[in-house]
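All protein chains of the complex are present and in place, except for one that has been dropped.
Chain IDs A, B and C follow the sequence of writing; residue 1 opens each chain.
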Amino acid sequence: MSAAALLATTLITPQWPYALAALLFAAGMWLLLPRGAARGRRLGAGVCLAGLALLTLLVHCGMVVACGEESCDVKWLPALSTSLGLGEDFVFLTLAAVTVASAIASVTFRKPVYCAIWFALCLMGVAGLFLYQGAQFLGVATIVVYAGAILVTILFVLMLATPEGHAYYDRLSWEAPLSSVLAGVLVGLLTITTASALTTPPTGDKPAAPAWLAAKTTDAYHAERSKNILNDNHLAGIGRELFSKHLIAVEVAGTLLLVALVGAVAIAQSIGPTASATKRDS
Amino acid sequence: MFETKSLMVLIPALPLAAAIIVGLLGRRWLKEYSHVPVVLALAGSCVFSLLLLKDISNREPDAKQVGVEVTHTLWTWAAIPAAGVTTPQIKATPNFQIDITLRADPLTCMMLPMVTFIATLVAIYAMGYMHGDPGYWRFYAYVGLFVFSMTMLVSVSNFALLYVFWEAVGVCSYLLIGFWFEKPEAAAAGKKAFLVNRVGDFGFAFGLFLIWVSFGTLNFHDAGDVQGVLGQTLLANPARYAEIITGSVALAIPLLLMVGACGKSAQFPLHVWLPDAMEGPTPVSALIHAATMVTAGVYMVTRCSPLFMLDPRAQLVVACIGGFTALLAGLIALTQTDLKRVLAYSTVSQLGYMFLALGTGSLAGIVAGMFHLFTHAFFKALLFLGAGSVMHGMHHIIDMRRFSGLRRVMPWTCLTFLIGSLALAGIVPLAGFWSKDQVLAAVHDRAHDGGPFVYLYYSAVLTAFLTAFYTARAFFMTFMGPLVVPHEVGDHAHESPPAMVFPLVVLAICSIFVGITFDHSLGDFIVRTPSLACTLVAGEHGLEHHFHWDIAAISTVVAVLGIAIAAYFYLGDRRQINALTRIMQGVRLYGLSNRKFFFDEIYHVLFVLPLKGLAALSYLIDRWLVDGLVNLCGWIPRAVGAVLRNIQTGVVQFYALAMVLGLALLIGTLLVWKVG
Amino acid sequence: MLEVQLLYNYLVIGALLFGIGLVGLLSRRNMLIMFLAAEMMLQGVSLSLVAFGRFHNDWGGTTLVILILTVAACEAAILLALVQCLFHRTGNLDIAVWHDLRDANQPKFIDQEVPGDDAAKPEWPTLTPAGIEPEVDADEALEHRIHV
Partner (left out) sequence: MSLDAIKILTPELIVILTATLIYVLGAFLPGRHWGRVAMLGLIGAAIALYCTYEYRFWPEGAQAPLASVEIKGPIAVDLFGQYIRWLALLVGSLFVLTAQRPSSSTPAAEMVGTLLMSVAGTMLVGSARELGLLFLGLELVSIPTYVVLYLARGDRASQESTVKYFFLSILSSGVLLYGFTFLYGLTGTTDLVEIRQILLAGDDTLGAGRLFGRLALVLIFAGLGFRITAVPFHFYAPDVFQGTSNLNAGLLSVLPKIVGFTALVRLIAIAMPGYEVLAWRVAIVLAVLTMTLGNVLALWQDNVRRMLAYSSIAHAGYMLIGLAVGLAANMEDVSSVALFQGIGSTIFYLVVYGVSTAGVFAALTALGEPDKQVDLLDDLAGAGKTHPFVAGCIAVFMFSLAGLPPLAGFWGKLSLFFSALGVDAPTGGDTSDLRKWFLALAIVAALNAAIAAAYYLRIVGVMYFRSPLTTLAGEGGRGARVALTASVVLVVLMGLAPGRLQSGANKAAQSLLPAPATPQVAKLP
């Protein structure tokens, strides 16, 4: 098979909706990024949203577009579209939407302070997603470490550095089209890979669930999980794990923090009178 | 008195020790006495070489051995072991192991005394020549290092080590050519020599790879159950060679080795570095670029002659390269006015002769080539040292048009140079006559069968004529005629000091006698080398001695003719031309009546101009085609670099973009290209 | 939700966060925003790790995320110190200023067009004045608050 044919079979059938979604996403990102003037941002938001909505349909609702000889029809994967409950679904979708939307906002807003605040919202979303997964500790830690410590410090530095908040470089992007297309391509590739790894496309009329799925749906499996990772004593579980199997890693992490601390102090101390004022600030 | 094995170690060890001593102590302490350790060490080496020669020549090959060889393993140098696990399913790759092994066989024992003897004389000579040079100690350190490398080169018993010392002599040569590195030409010449040699080494290295892949070892000798490439087992059963290397590999190995030899021995098309290498001090030219290092290629081809015997096409290539180079260099030498450069082209030409002899593929040819190598070392070293003596007297002026008639101020130099010239021209009974005769005879034997060797024979005869001509021309222009010295010299033209005259005299005596003394005995001695003694090379009958009267006559006639024509132009005519020039300035019409003037013009048009044109053409080919190719090879990577460096813009985000682009390409490829 | 669907969704969200972070890192020129974007990429990775961990019923993912958090904190510390010094020297946070080191034949990077300050004065909501109108002191108009 020639390379072109390979490319065609790989990329065009049933994955093309993913490619379309990624492309829309990329186009939206490009429009949203600061490009001097602010025109087209609404359009960008719309395009981006369309891409993400398509992705939601594909990923969350299990939409499959199967192309035959003459026409394409839309099918739904029952194994994936079955949800345990509308409420749970709603919670998840809200969290995901908040996370992704605020992530997009946080890299596209022109004022750095807004970016940081949107990033905080994104972190909230991620923390929510962690909680939704049952990773309680991580949910809390993300908020405490990131939002509480890192982000506040960054905001502090931002305030110190650019009090007036609108520098020329915040209104320009470097190679916006290329980087958004590249990111779109990466997202598309990753999604397609995930999709082909996790779902099998429907054959004939009756879409089949992957055989190996059975192992993950048995009661025994769930029971074991509720004893292990979804335990009530989740924190105790993490502690046991961290301080037995990963003890050395924890020690190394401590060393790393020490180095970072000393390094940061040493760097910050080195501001001397040599600083020259080649200001390009507008 | 000494055991063979300790002799084998001592010969290279002494120069090395001397070099280290001078290198460490020379700058601060030894200073103008830096020559002492080196001269002593070289003389010692020379004595030990002779002892070793005596030892080996007394040995007779026993029934089990092919030829005579003594090997001595010092230590294991490097081992890339095949991992210890070998299960039946796995084809065991052989251990890559290099032992530091020295060998002594007739070929080595012929080279060693020659190298050390000439090196000793050159070191003595340099005491006078280099006197007062600020880099005196450095010079002797390099010379010691060079002699160590050269003696190791001829005594090692492993291709990898051969390659190592091949490079080592190259490095020494590089350092010595660029000895006066403040002089831009010297630095450039050193670089050129190094770069051109790299081309040859590239071929050589590939040859070694092929040998390793085919034979599974790089040893010459047998060691344990490893059968060496030139070991007794294979030599005793040459049919095995044809089983091990077949088809194109049998051709590729000798050709790649020949590429290496071309680089080191300055053969076409890699000969361009040698004439430029004359920028180095003259003793270096005599030692490295005439007598020893440049013959390493000839030595290597001789050593590997069983490999060359496997494919007649390889022999033909060797012969053609040799014959063509000999002729080409001879033509170029005709018009050079720099004395050292004439000698340099002459060296290239004579090396071509040696390769021509080796290319005949007969035992007689190989022996003739080695014999020519041997005699050439003496008279060419003599000529170079003589030229150095002239330079010394002329305050480093070497343009032959700026001096003449030096026989009056430098009688010893003149006499010894004359002997050297006659030896080079091949006049009976001097050294060159006997070896050149053997070479011509060997080529003539092959020419019986017709084919390209007929042309090679004629070109060899023509080269002999050219050799005689340009040698005589150089001699006449320098030493005959009225005494003229450059004005820089003034009244200070003088004979060189005894330290320089003594080696000249010794070498002159050698140049007279080595030919007639060793005419047969050298051949009889070296045919007992294992590589040459095997039936693959020696055939059924071995070496037979014939004296070819017809060829001797032809070569003598040709040589005398060359000298005579040179004498006609450069003894008589130059005076005429000089007088004529003066008269023509006064009386315009008088010149027309002078018949000699017409003859001169006719000769000039008929004879000199075409030759000059041919020489110029050769020079142009040399200059533009060959140099151009070499330059092109160097230019391509630079051009590619010039394009590629545009990606290094300095902007971080561009770098990040490029990294992510690379990543995306990789991921995209792995999705499409379903391997693994 | 089913386990596989959960994993699938989380992986895609992770990929999206990774991609968005990538866009930010590649395009934005403010060093602090670039760092935020890089952290966002790590968030994407963390989400995927936790999802995989849950799917496999294994603690490894969670512990890896904790380690990532630690490393992110270290990087943030270094970055903030670094940015302080860089800002001290150049007076801005533009990454494109830092390209003095490049191959010798490369031209200096210059912005094609530097947009002017197009931030029009926004209209702030005002309360309907009641009672006696206070006197507005012109000096008290806090210019810098306009743009936050």
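The rule we apply is simple: contacts are C-beta pairs under 8 Å (C-beta built on N, C-alpha and C of every residue); 3 or more make two chains touch, one makes a residue touch a chain.
In this text the structure is predicted, and so the values were computed from the model without any measurement.
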Displayed chains in contact with the omitted chain are A, B, C
Of B:P452, B:G613 or B:G662, the residue touching the omitted chain is B:G662
Among B:F202, B:Y458 or B:Y619, contact with the omitted chain is made only by B:F202
Note that subunit A touches the absent chain at residues 190, 193, 196-198, 200, 210-213, 215, 245-249, 252-253, 255-256, 258-260, 262-263, 266-267, 269-270, 272, 274, 276
Per the touch rule stated above, subunit B touches the missing chain via residues 27, 75-87, 89-93, 96, 160, 163-164, 167-168, 171, 178, 181-182, 187, 190-191, 194-195, 198, 202, 205-206, 209, 212-213, 634, 637-638, 640-642, 644-645, 647-648, 650, 652, 654-656, 658-663, 666-667, 670-671, 675-676
Where subunit C meets the chain that is not shown, the residues are 11, 14, 18, 21, 25, 31, 34-35, 38, 41-42, 44-45, 48-49, 52-53, 55-58, 60-61, 63-64, 67-68, 71, 74-75, 78-79, 82, 85-86, 89, 95, 98-104
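Following the convention adopted for this analysis, only the chains that are shown with their structure count from here on.
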Here the gap between subunit A and subunit B, centre to centre from mean Cα coordinates and rounded to Å, is 71
Between subunit B and subunit C, the Cα-mean centres are separated in Å by 70
Subunit B touches at least 2 other chains through residues 651, 653, 657, 660
Going by residue number, subunit C touches two or more other chains at 22, 26-27, 29, 95-96
Subunit A partner, complex, touching residues on subunit B are 651, 653-654, 657, 660-661, 663-664, 667-668, 671-674
As the complex stands, subunit C meets subunit A at residues 1-13, 15-24, 26-30, 32-33, 35-37, 39-40, 43, 46-47, 50-51, 53-55, 57-59, 62-63, 65-67, 69-78, 80-85, 87-97, 111, 113-115, 117-119, 144, 147-148
Subunit B residues touching subunit C in their complex are 645-646, 648-653, 656-657, 660
